[in-house]
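Got a structure for you, questions after.
Every protein chain except one is present and positioned as in the full complex.
Each chain carries a letter (A and B) given by its place in the written order, and its residues are counted from 1.
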Amino acid sequence: MTSKTNAGYFFEDYRVGQILRHATPRTVTQGDVAMYQALYGPRFAMHSSTEFASPGAVIQIPKLDDLITFHTVFGKTVPDISLNAVANLGYAEGRFLERIEAGDTISATSEVIGLKENSNGKTGIVWVRTTGIVHSDIPVLEYVRWVMVRKRDAAAPAPTPVVPDLAKVVPADALHIPEDLDWSAYDFALAGEPHRHGDYTVGEIIDHVDGVTLTDPEHMMATRLWQNTAKVHFDVTARPDGKRLIYGGHIISLARALSFNGLANAQLLAAINAGAHANPAMAGDTIRAWSEVLDTAPTSNPHVGALRLRLVATKGEAGALRGEDGKYLPEVLLDLDYWAFLPT
Amino acid sequence: MTSKTNAGYFFEDYRVGQILRHATPRTVTQGDVAMYQALYGPRFAMHSSTEFASPGAVIQIPKLDDLITFHTVFGKTVPDISLNAVANLGYAEGRFLERIEAGDTISATSEVIGLKENSNGKTGIVWVRTTGIVHSDIPVLEYVRWVMVRKRDAAAPAPTPVVPDLAKVVPADALHIPEDLDWSAYDFALAGEPHRHGDYTVGEIIDHVDGVTLTDPEHMMATRLWQNTAKVHFDVTARPDGKRLIYGGHIISLARALSFNGLANAQLLAAINAGAHANPAMAGDTIRAWSEVLDTAPTSNPHVGALRLRLVATKGEAGALRGEDGKYLPEVLLDLDYWAFLPT
Partner (left out) sequence: MTSKTNAGYFFEDYRVGQILRHATPRTVTQGDVAMYQALYGPRFAMHSSTEFASPGAVIQIPKLDDLITFHTVFGKTVPDISLNAVANLGYAEGRFLERIEAGDTISATSEVIGLKENSNGKTGIVWVRTTGIVHSDIPVLEYVRWVMVRKRDAAAPAPTPVVPDLAKVVPADALHIPEDLDWSAYDFALAGEPHRHGDYTVGEIIDHVDGVTLTDPEHMMATRLWQNTAKVHFDVTARPDGKRLIYGGHIISLARALSFNGLANAQLLAAINAGAHANPAMAGDTIRAWSEVLDTAPTSNPHVGALRLRLVATKGEAGALRGEDGKYLPEVLLDLDYWAFLPT
């Protein structure tokens, strides 16, 4: 037996400043859009209709859903970042930049920006800043992620700790507003709901009502679509309970699609401020979603406003998030803090 | 908790003459065609091969399956018509008009053409005539559907009953024959069967033989593909038996694909005369299909004939439809009366 397979990086393989150029760039297509539609059922009109997205233009399909960009970039990073990860700890400073089109080829690089060994000496935390690009040098997404990674050898010396200073929230004036975004004649009836940016108030909670019961084939197909190879998603022998652990991004996309009901005009994602996969999801779980309006801001485009939202995926009640101990309730699966663009 | 979500229309919200402009127009693509292929396995050559569909032309893929048009239009209507529906009661006067191409954006409107409160005072029947269009004003499909809808308030006054007078069958001379349809050099070997229009006789029953056992992930993916949001299809907590109810259109497409075996040359759908989802379908059911030739007619194109067919999806025997009491047998799932075009 030879060792040509990729064992992944262990904690002691990372150095602050190291640049990882991720393999298998991926050309995204109309086919990926249809798979995404079948897996989540999104209805946001900017991604559903070319005529809505680009009135008057002759384009074959709309620019792609921002989460397709996110999943594709994330998938690229798995073999280099999280193959030996114990836990996906958090996201920060995520910004959606140029939007992608069918036919674009997405590649990704990551820079190691922080390292800290845990006190048990067996694992450590790795912070990376990842950038997705198309057409060789046009950035489409950047974000920071940190994961807990196993050491290959517990006796390896601990590195000097470097903990990056990350923004709690992407400032509203740092959001990238697509130059070609024209909402001057936005059709609220075709979009599905009448609620404008100004109709949402900070503190408001929206129960998105609908539920979806998860199945194994669907999350596996989603995870493979993004070339995410983490084995716990596919192999029932990889966990003692004989269950497949569902890729956290599957829950993000499902919750986002459910949030249409009440947030139909939150058409575009602008930033990911923070995110926690609070508890694991498994086939058989029935997922609902609710949102909380955290902040609101104008943008430099008078027809576009920014809304900061908390999106929660849960097996329980809308509005419930943490217990008296401050910890996430066991039924909460996802707590995602993001900025979206809505018409004013 | 705020109420920005769409609660759907209740019986007393409809008025005869009301026009509903449905939200989230949808651009259909090559990706949808591949999903449809994976979900049902159709083999009708007019949709399988560009070279068969348009000999000599340089097109990337054939015009899309008529049922893709049907499902997309139907999906658009769900949030406005059947979110609070108790039952989908029937179809009539369905006509397939211009055929759609990949890249077309489908939108839909419905007119309320009938209303009748039920004697229990809790529900009523709503009749709508729905039209799907592309390129702003080209109709691709029209049909009448009626559903039983809950009242929000049992005390709301009953409207003056209006029951539309609907044709039992679309007359053969009202069928829309595609202008670009050229079957002058039709290749029966490549189509898969030798049977021409004239080989079928009224009263003939065809057992399509093959069976498919249904699964939950497949019908959920199908239903989301058409942006159909009815929650009973996705959420096992929505029904007392903990099962997902399968979208009736999933059974239509499955039965149509099975009908290739014996009706391989019934390439195009021309009309839907009537349709009943006789009993609910669930994962684990094994579905077979059989057809009965109900009528035959020439068309204005000498190479094209019309055949009126009954397509039955069943868990039981071919040929069995109703019991001695005149009701559908419990194993019958679908009874669809339609016109198809075949080569002469």
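Note that a contact is a pair of C-beta atoms (placed from the backbone, for glycine too) under 8 Å apart; a residue touches a chain by one contact, two chains touch by 3 or more.
Fair warning: this is a prediction, and the values are worked out from it, not measured in the lab.
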Residue of A:A45, A:V147, A:I206 or A:A222 in touch with the missing chain, whole complex considered: A:A222
Residue of B:L39, B:A238 or B:A271 in touch with the missing chain, whole complex considered: B:L39
Per the touch definition above, residue among A:P25, A:G198 or A:G284 touching the missing chain: A:P25
Chain not shown: contacting residue from B:G249, B:G262 or B:P343: B:G262
Subunit A residues that touch the omitted chain in the full complex: 1-2, 4-6, 21, 23-27, 29-32, 34-35, 79, 102-103, 105, 107, 215-217, 220-225, 227, 229, 231, 234-238, 244
Absent chain, residues of subunit B that touch it: 29-35, 37-41, 43-45, 48-52, 60-62, 189-193, 195, 199, 204-213, 215-218, 261-264, 286, 318-319
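We take it that only the chains that are shown with their structure count from here on.
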Centre-to-centre distance between subunit B and subunit A (centres being mean Cα positions), rounded to whole Å: 36
